[in-house]
Each structure stands twice: as structure tokens, then as C-alpha cells.
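Here it is, the structure in full.
A single protein chain has been omitted; all remaining protein chains appear in their positions.
Order of writing sets the labels: A, B and C. Residues in every chain begin at 1.
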Amino acid sequence: MSVEVSSAASGPSSFPGLSQAAWQDVAAEGALGAATPHDVDLSAEQLRSLYRLMALSRRVDRQAINLTRQGALGVFASSQGQEAAQVGAVFALEADDWLFPTYRETVGTFARGVDVVELLALFSGSWHCGFDPYKYRVAPLTTPLATQALHAVGLAMAARIKHDPIVALTFFGDGAASEGDAHEALNMAGVYGAPVVFVVQNNGYAISVPYRLQTKASSIALRAAGVGIPGIRVDGNDVVSVYGAVKTAVDRARRGDGPTLVEAVTYRLEAHTTADDTSRYRSDDEATEWRGRDPVERFLRVLREGGVVDDAFVAEVEAEGEATAARMRDFLFDAPAGDPREMFDHVYAARTPQLDIERALLEQELRAAEES
Amino acid sequence: MSVEVSSAASGPSSFPGLSQAAWQDVAAEGALGAATPHDVDLSAEQLRSLYRLMALSRRVDRQAINLTRQGALGVFASSQGQEAAQVGAVFALEADDWLFPTYRETVGTFARGVDVVELLALFSGSWHCGFDPYKYRVAPLTTPLATQALHAVGLAMAARIKHDPIVALTFFGDGAASEGDAHEALNMAGVYGAPVVFVVQNNGYAISVPYRLQTKASSIALRAAGVGIPGIRVDGNDVVSVYGAVKTAVDRARRGDGPTLVEAVTYRLEAHTTADDTSRYRSDDEATEWRGRDPVERFLRVLREGGVVDDAFVAEVEAEGEATAARMRDFLFDAPAGDPREMFDHVYAARTPQLDIERALLEQELRAAEES
Amino acid sequence: MELTMAGALNAALRDSMRDDDSVVVYGEDVGRLGGVFRVTDGLQAEMGTDRCFDTPVAEAGIAGTALGMALYGLRPVVEMQFDGFSYPALNQVISHVAKYRNRTRGRVGLPLVIRIPYGGGIGAVEHHSESPEAYYAHTAGLTVVSPGTPADAYALLRASIAFDDPVIFLEPKRRYWLKEELDLPVAAPPIGEAIVRREGTTATVIAYGPMVTTALEAATRASDEQGWELEVVDVRTLSPLDMGTLVASATKTGRALVVHEAARFVGYGAEIAAELSERAFGYLAAPVLRVTGFDVPYPSAKIERHFLPDADRILDAVGRLLEY
Partner (left out) sequence: MELTMAGALNAALRDSMRDDDSVVVYGEDVGRLGGVFRVTDGLQAEMGTDRCFDTPVAEAGIAGTALGMALYGLRPVVEMQFDGFSYPALNQVISHVAKYRNRTRGRVGLPLVIRIPYGGGIGAVEHHSESPEAYYAHTAGLTVVSPGTPADAYALLRASIAFDDPVIFLEPKRRYWLKEELDLPVAAPPIGEAIVRREGTTATVIAYGPMVTTALEAATRASDEQGWELEVVDVRTLSPLDMGTLVASATKTGRALVVHEAARFVGYGAEIAAELSERAFGYLAAPVLRVTGFDVPYPSAKIERHFLPDADRILDAVGRLLEY
């Protein structure tokens, strides 16, 4: 992480005269190239794994929405339509790598191996983060937009300082990309050559606000040029392309060649969250069009055509999905509220005298409630 | 300012198969074109004005440094070496346009017409902003980096809503460009097509931190591509080019065609402020090299060669500079401290009861001090 | 007409925009969607996209551009979508919004309103139930307002929009659905005045925002169950604070407590307790007590009711006040 101290910026030097000036223009559209083909190295086994994770993810997502309707979750942010972007991206990670998700990446986080019941704690209201970040090398699902991107950069900087060949991958959305923190993260990652991969899921909306009101840029990937790091724009509904693009970025980071910004263009098929009403801001036609590009069905079709999966495998995955859904119902319905006294236990490593006093007050309230 | 609600982002759509992926790469260097010549429409009269303002600015700056050494100013941030960037830029504004400067743009603000004694209040410690922003259409010199860029965008948005054909110009530095606020300002200006011109003076340093530790981007102008607005990189030591580039941007904004980011590449010849010590972080050689590109001397040379100015004119400007310097000495030396009771007067439009109590306490302290 | 607090706020925005062309409303999802709580519902349709529009997700940007707009003579009313997402704007608010009039020696006032739905009790996920009033109230130059009733929501928001200094307008989101019979436009005391919502003699309960309802409920129960007559004072304007009304009540009853959801330590209640202890010294039969949320990050939905002050916790504190 040692960075050379350079001499001053040197730029265009000209002094052409009194009625002639000179300058360089940045092309308005930036420098996004045409889509180019890349070979991707995925075995049949891996392709099946990808399908399995996407199909399970879809089932988990549907079950979560149902659990919300039934009151077992307070709210849920669906990933339907974004399975390829999320699963394809996390599939490019190695065991020791770290993931920094948002509230939107439940299925990517699930695909990374986090137990689905622990994962949904945020939405069930049992605790903010229900899993152990160190166990899974996954940071908490984060709601303040773009903030976790900086955490990923910091962790990647630390790994570089320690000479650990690991990579941090962070997701954020097209909306979050407008936040100052997103810029600071991209720029700092560039300066330190931090081994981090930024995966922007451009799903066309930030709640009700469509992409064209979010930025004038034709692509979020163009932000990369502004901070001097590589950028990639990929079809976020094509899991192989997402995997290939993110793997390229992950490999680059692991090699010590610094960060990459990958924009995966996709679409959120469901509402922003279960509390949202899409009819206020987008047409059914639009959603229908995107349903035609459903990443799970699309992938299954190609896999079947390629003879990579057969009916038995698909049925097996379906059964596994049902079992997972059953587990969600079993553990999330009427899950115990937990002991309210615990709210005092994790504020600091050790409880302060003031917290002891407050805990005693709550204790007394709880006892009074029991008595009456 | 009405912005169309678009359909979802549509991006690369491909589904090439199982071992072939496809994506678009953003070229690492972005899309900065080569320097191209542009005609600039400046009369001999205007050229002389430009020289006059730059030469006066230099004199003002030197006097300010001296006043700091003598204790009349608490600190001062020199613009020496950056006169072309600042004067060239503000020269492109019309009377009704607005300027949003930082602590660095004293000479640009002076060139805009702000009284030099009022201007230096920030540094003399008599008040934060010593001039009336509405009188000059100049916002206060701002120290929290990049914050004023958002104020410029907001003012420009308001002007658009009111259909006033004015432009807001804001300066910031290569360091400030790393702040989240800079990104939010650029992006929001793009979204609303706000008539604002961002002039980044890339002077190679943020205090001691050289450009190469500030960002990996080869140019700050490339940020423009990331937010879909036009970007320009110009030799900041060539006043004609700066004027030409900024005028192009100002005209575009006034036409209703939105914001532009102009990067003026320049160099701060003096220390960051009078409290800074350059020997800790940069070589004399580097500064010497840039002194060879001194924007004031360079311009004077071309003007003389072109027969635009003669010795008499230069002498006249010099005399005006001396008079200005004398005025600075007269009004900034032993300037009265001002009445401390005034600190309660501008917190709100009307003094609150609590402030009345506090003012009474100070009143009593002042009376006690007088008595003893 | 019966209106919810959200409806009253919506009416206040609409009426202000109708009366004054310079009022513009913007923020995340406030346009087409009408806001995640529908407080801006219908404004874009009626007023057009110049007067009510959506922004990118950029809270510093929202606050910073509002400053620029106010500098140019508009009266922006901007929304932070949730309390926990008002923090990215704190630098703009503390460094500039609060200080601009003073920085410019009184030459530039900023007539702008920052609306923030705040507080807990709605079963939300983390960062959506914060009570940030102390940050704002401590910042000189800000006027901080929080209504406790639909009528006040209407009257105070209209007054805030007409105000010539920046107002942080804290909307108690768990009371958005609180209903009241209203004849618009309602009259109410102006910004800067507290109000006695219920007269009493036993002790004074000082509340604001979401806790006004809770305090009134406690007062009803105190009277019914214990025969205690609590005087409930609604602060209404957190800064500048109407200490006169508070001191008058506390000196009358001789006992006072202040209640809020926010954490206790260096919370808003500390100011009231400290100042009452000083100004009513000699009149107080007991120390001023604070009934607050705990000094912990806001907890998850399933246990939030144990964090939030309720009538029981208030009555318990009144009992302690009476034991002195």
C-alpha cells in the first residue's frame, strides 16, 4: 500500500496567443466500449451450482414476501429479477473474501452461505444483524445507502497492509451511487489500489425514482473513468456474464492491480419493499417486458438446451427450495422476541454504570408487568 | 427544470451461452480528447482588462502576505500562480451571474469587483464574510471543502425555476474534488440541467498531499463523464484559454444546456497558507519550474509582443496596484475589533430571549472590564 | 374535517404552495410517489415538476442545494426520507444552514425548511427510528420545531415555511395516523411558544412530538387511577425554547419531569432539567426527572416497546417525584 509521492499535476501546457485558446474536451458519453466476448471458465458442476443458488434464491425470496404478508417479517426488500447479478457476483469470490451487502442483497448473501434465518433477522425485527460477520465474512446488510462501500474499501486496505490476498466485494444500487460516500469509496479505492470490487446493481429505480432522474450519465460504469479505475458494464440478467465480469475484477484485485467498478444492468421485478406500491410510478408493461428476461428462467432454458441439467436435477433443486422455505416458516413464525435486557449488552464491550442503572429500571418494569 | 420520467435503465442485453460472456469495458483513461484550438473573441480593451486584473491581483496577494507577516491578517491563502485560472474564469461572467468561491479565490473574487478590504475580513478576523453577497452576487469565501458547490447548484436550480438567464460559477480544488459533496453537486447539476459552471483549479496539491495521492484519475475533468455532463481540461496558466473554456461553459449554461466541469491545471507558487511550510513536502525545483510558467508574466510578454499594451499602460496598472496595496494597509492595520455584542445579532432574524440573557452577561463583563 | 397528522402536513404544504409561488418542495420520492409516508401526495400533480420534484439519493445535496435556492429567494421545503438518513446532511446543516445568516453578518437569511420524519414505534428496521433532535437543538442558528398534534402539524409547518430562518421540522412519524377534527386553516400559537395541553397541580410533564400523546395518556390515567392531576406542557418549538411557560408550570406544581424518546445522555431533556433546576430552584420539591429512551442504539422492532417511554414509565417517575 505504499504510494509514491508524485510531482505536481502536469497538464495541457499551451499559450497559443491572444485570440486562440486550447483545451481538451471530455467526450460527453465517456469511453464505454462496445460489448466484447470473453471466455468464461465454468464447469458443468459450477453451472449447476449457479442455477441451484438462483433457483433457491427465488424460492427464499418468494417465501420472505409471504412471511411479510403474514406478519412474520416486518418488511422485506425483494431481489426477484436480480438473482443473476447477485449470485453471479458472489460466485466469483473465494472462501476468505469478504462481502458487503445492502438490504437488497438477501439472496446474494444467502448464496454466499449465510443461514437464511439468521439472514432475515433484520426484517423479522429480532436483531439488526442476525449472523456472525466473522463466521461468513459477510458484513451486516446495510440500509444507510453507500456507507458500506467505504467499509469494504477499508477492509481491503487493511488486507493489503497485512499482505493477505483477499478481496472485498460490495454491492450498491443506482440510487446509492449518487451519494457522496460512493464517490469517496471509489476514489479512495483507486488511490490505494485496494483489492475491492464494486458491483452496482442498476435495477432502474431508487424506490420510485427512475434511473434518468438519478443521473445524466448513460451508465454508472462511467464513474470508473472519473477516478481512474477500470469499469465494466454487464447484462445483469445474464449470470454467466456477471460471473465472468466480476471474476475478472476479483482476479485483478487479488493480483494487486486494484479495484474495479462493475455495473450490472438489471431490473427489480417486485416492489421496492413489501411496503411499496409500484403502481404509483411505473407501468405494468415495463415490468412485463423485464419478466420476459427473467434471469432464472432464462438461465434454466440455456442449461436445458445445453444438456447441463435434466428434470431430475431441477426437481431436486425445487425440493431443496421447498425444504428451505419450510425452514423459514418454522423458524420465523412466532420466533421469540428475545430478551429486551439484551439491548444493554452490546453497546460497549463492558456495560457502563449508566447502562446498569437503565437496565435495572427496565428490569423493574418487566417485573411490574409480570405481576400485573 | 421539468425532467421527464424515463423508463427503466436499459443496458447491454446478451445471453451468449455458457462459456461465453459479454460486457462493455470503460477505458481506463476515460475519453479525454487531444487539445484542440478554439477562437476566442476578446478585444484589445478586454485583453488589457484581463492583464490589469491579474497584475492587480498579484499585488493584492503580495500585500496580503505581508500584512499577515505583520500581524494584520491572521492567515492568508495565496493565489499566486493561479491568477490566470481565477481571473480568466470570472471574466466570463455577466453582471447578474453568481460566484461561489473558496478561501483560495481571493483574487478571483477581487477581480469580480468585491472590495478588497471587505474581502479580507475572513483573514483579518473582523467578521467571517465582510461583504454583502447580494451586492456583488458573490457567496462568502468558504472553507469547508466542496460544500459551496452544492450552494451554486441550488442557486442555479432556483434561477432555472424562475426562468432567470443567469449562471452560477463555483471554484473548488483538486483536493475538494475528492469530497462526497463535489460528486453530489456534479451529479445533481447534471440531473436538473442546472446552469452552473464548476471550475476546478488543479494546483497539484491539497496542502501537502500531491495530486497523485488525491486520485488515480489522470484528470479531474474525467469526473464529468461519470455524471454525463461536458468536461474540459485547460491550461490554467493561460488566461485566454481559461477565459475561452469557461466562456464556452457559461454560454452553454445560459442557453439552457446545463452544467460543465472545467479543470484548470495550474500551480500554487506560495505555501498553502501563510501557516504552511512547503519545504516539508515539495522541492524548490518544482516550484521554480512553475515560476517559469508564471501566468502574469507570461501574459504580459504576449501582450507586449502583440502590441496590446505599452509601458505607459503597465506603469498605470502598477500605480493602481500600489494604491490598492496602500488602501489595504490603511484599512487592515489596526482595524477596529468591532463590537463583541454584535455576535448575538445575526444568529436569527430576531434575538431570542436566551440570547438576550447572554448578551446581558457579556454587557456586564464588558462593563466590569472597563471599570478595572 | 377529520385529518390525520400526515394529512394536516400535506394540507399545510399545499396551502403554502398555493399562497406563495416561491415555495418549492423536493426530496427523495416526494414527487411522483408522494413520499414514502404520502405527506407530499398530490403536490407534483397540482403544482408541476418545477414546484415539487424528486432528487437523486443525496442528502447533503438536498440540504446544500436548498441553501442555494433560499439564497436566491425561493423558500425550499425539503424532506429527509427518515431520521437516520438526515445524517449525511449534517455537515451542510451545521456548517452552513445554521451559520449563514451569521457568517454574512445578517445579510443573508435562509428561509428554508428541512422536514424529517423521526422517532420510533412503527416496527421499522434499524436507522429508521432515530431521535436526532439534540444534534439540531444544540446547533446555534437553527430553529427546531416538532408538532404533537395534527392541528399543530398544520399550523407549525405553515409558520415554518413562512419563517425567515431555517427550520428543522421534526415530524413524529408514529403519530402520522393520529386524527383530529380540524377547520383549516387552524390558528395556533406561533413558533417559539410552548403550550399547556392539560392543566394540573400535582406535577408538570414536559413533552414534545411523539410523546405529547403519551404524556396526555399518562395524565388521564394518573387522574383516573391515582387522583394525580398532571400538567402537560407541549414544548412545540425545541429551539428557541419557551422557558417562561416551563418555569411557570414547574414553579406552580413544584415537581417536573421531561419525557422524550431519544437517549438520555446529553439529550434534549438534560437542557430542560438543567435550566428548570436553575430557574425554579427553591420552588422544586423534587429534582427534575428525565423519562427517556435508554442510552443504547435504537433496538429492533420486537423489543422497541421496552425502549420507548410509555405512560407506565411516566407514572412511575411521577411516583418518584412525589416520594421526595
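Operating definition for what follows: contacts are C-beta pairs under 8 Å (C-beta built on N, C-alpha and C of every residue); 3 or more make two chains touch, one makes a residue touch a chain.
Predicted model only: the values in this text are computed from it and were never measured.
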Given that one chain is not shown, what are the shown chains it touches?
A, B, C
Listed residues A:Glu184, A:Asp238, A:Glu263 or A:Asp276, member touching the removed chain:
A:Glu184
Looking at B:Tyr103, B:Tyr136 or B:Phe313, which makes contact with the chain not pictured?
B:Tyr103
Which residue from B:Ala34, B:Ala95, B:Ala312 or B:Ala337 sits in contact with the chain not drawn here?
B:Ala337
Among B:Gly81, B:Gly154 or B:Gly175, which residue is in contact with the omitted chain in the full complex?
B:Gly175
Given the full complex, what residues of chain C touch the hidden partner chain?
60, 84, 87-88, 90-91, 94-95, 98-99, 102-103, 126-127, 134-135, 137-138, 140-141, 239, 241, 262-263, 265-271, 273-275, 277-278, 281, 286-290, 294-297, 324
Mind pulling the chain B residues that touch the left-out chain?
74-75, 103, 121-128, 143-145, 175-176, 178-181, 206-209, 213-215, 275, 280-281, 337-338, 340, 342-344, 347, 352, 354-355, 358, 362, 365-366, 368-369
Where does chain A touch the missing chain, residue by residue?
1-3, 5, 127-130, 132-134, 139-140, 144, 147, 149-159, 161-162, 168, 180-181, 184-185, 187-188, 191, 342, 345-349, 352-354
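Please note the rule applied: only the chains that are shown with their structure count from here on.
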Could you please state the distance in Å, as a whole number, between where the Cα atoms of chain A are centred and where those of chain B are centred?
38
Suppose each chain is reduced to the average of its Cα coordinates; what separation in Å results between chain B and chain C?
38
Among all residues of chain C, which ones touch two or more of the remaining chains?
32, 55-56, 58, 60-61, 88
Going through chain A residue by residue, note those that touch at least 2 other chains and give them in order.
178-181, 213-215, 281
